[in-house]
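Right, one structure below, let's go through it.
Every protein chain of the complex appears in place save one, which is left out.
Right, chain A next:
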Amino acid sequence: MSERETMEYDVVVVGAGPAGLSFAIRLKQLKPDVNVCVIEKASTIGAHILSGAVIEPQPLDALLPGWRDNPPPICIPAGEDQFFLLSKTGARKLPLPPGMHNHGNFIVSLGALCAWLAPQAEALGVDVFPGFAAADNIYNEDGSVAGVRIGDMGVAKDGTHKPGYTEGIDIKAKVTVLAEGARGSLTKQLVKRFKLDADSDPQGYSIGIKELWQVPAGRATPGKIVHSFGWPADTRTYGGGFIYHLDGDRIALGYVSGLDYSDPEYKPWEAFQQWKHHPLIKPLLEGGSILSAGARAMATGGFQSLPKVEMPGALLIGDTAGLLNVPKIKGTHQAIKSGMLAAEHVAETLDTRGFDARLRGSDVMAELKKVRNVKPGFKKGLWFGMANAAWETVTGGASPWTLKNKADWSSLHKLGEYDEPERDYVQRTLPPRDRLASVYFAATEHDEDQPIHLHVADTDICATKCVEEYDNPCTRFCPANVYEMVADETQPHGKRLQINSANCVHCKTCDIKDPYEIITWVTPEGGSGPNYQNL
């Protein structure tokens, strides 16, 4: 067998999101002669990223001072802010928490923003490679990170090589920057290998499910921002919705469910669809049509869950580190700031040492510290969570204590140990009818003849213990209907797991929430996955 081909760079960045692209741009601004490449598993930049998104513009001002004269394609100045507590039929308007004032901010599509950033990076000499998945980390003899290995192309489902088989190359670099977004598959391995989370709480996550709608003319008020919590979530489940009015009679809306939920029967996708039928929202959508839809996990552990962000040869930035600010419901500004900070560090030292201290000493971390107790407070239910959030906000996070985070996989209760909440759900009429119909709007595509990229370590557990203990929650937490229990009379409970991996939208929820920690999400063939438009 021939030697694997190699390309050498000073710096390789994994992931062309706001963190990775800002890093590359800033690095090139500071040191034009550094060779840097950004690899991205989506077939085109922005096709795998999904966010609300209302962003704070200050980091963009710092990165690209003239950007307001040449804004991204979807960029609407924030208008009126509204905040509601919902019951099944009612909506109580609440005063805005201070973190949720959006005056001066912009509603964007994060996908469109990244597609707009990438050519600016390329103009500075960054090599941006969409359609290539970083399948593995590679290491130097001394154990430090040496770069990444690109996944092979043209491998059949059974592992044999198809006629077009192309071996993935190795990209070697002095510094590898992980900017994969929440629960990055390479980051996960590195956290384990270098014990990066030894001194921090486990990371916490939420899943956001979003749709972009074209609504009848005149219904959208460009710039209007609405957030809600309450119905359809019960008081023990953390969940809330957002409605952002764009231009061109488009409305972006979505629902975020904390993955620390304990109800084994909870369905995040169903909760989103229920929420769309609230009288506050349904009239906005009726008669409209869905343009695009998708889902993505986000890191919500914040300050106390931040792992060490440096290791020999590599750095973590953005949401793969876990820098999202939960009460603000924003992570993009943190991603850009951490990317710029890492670029400044690498420009000065071409080394990773000292970045962890630098990030912790920055305003990125100060911002997270202030709000560190807000999200964990909701573990004790909605009402305690609200009172605690108010206290933490009034004191500016000055409480002498820091509430702990637990791993999301561990929070699921077993059947019978949890009294099922009264699900006050309605009959749904708005599209999509089911998750398969929803996946259609994600335009997700995987060559069916490739190895399954969702590794389940022991499918016997699925057919035995999990049926008894949790009733196979994977069939409910996955927003794309990837996991299905199909009839199989040879199994003890008459069913076995079937993985419809071609439906996967790369949200990573299964890797996070599976109670036995036996699901591992790995990268499929480069270019596979959703093709989000303006999410």
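Assume a contact is a pair of C-beta atoms (placed from the backbone, for glycine too) under 8 Å apart; a residue touches a chain by one contact, two chains touch by 3 or more; residues count from 1.
Simple rule for what comes next: contacts and distances are computed from a predicted model.
Only one of "Heterodisulfide reductase subunit A", "Electron transfer flavoprotein subunit beta", "Na+(Or H+)/acetate symporter ActP" or "Extracellular solute-binding protein" fits the UniProt record of the hidden chain, and that name is "Electron transfer flavoprotein subunit beta".
The residue touching the chain not shown here, chosen from A:Val38, A:Ile76, A:Leu117 or A:Met153, is A:Met153. Among A:Gly164, A:Gly218 or A:Pro400, only A:Gly164 touches the chain left out of the display. The chain that is not drawn here is touched, among residues A:Ala112, A:Ile225, A:Val256 or A:Ala463, by A:Ala112. Here the missing chain is touched by one residue of A:Asp10, A:Asp81, A:Asp249 or A:Glu265, and it is A:Asp249. Take chain A: the residues that touch the chain left off the picture are 5, 7, 43-44, 46-47, 73-74, 109, 111-112, 115, 127, 129, 131-132, 150, 153-154, 163-164, 166, 169, 171, 214, 217, 248-249, 291-292, 440-441, 443, 445, 531, 533-534.
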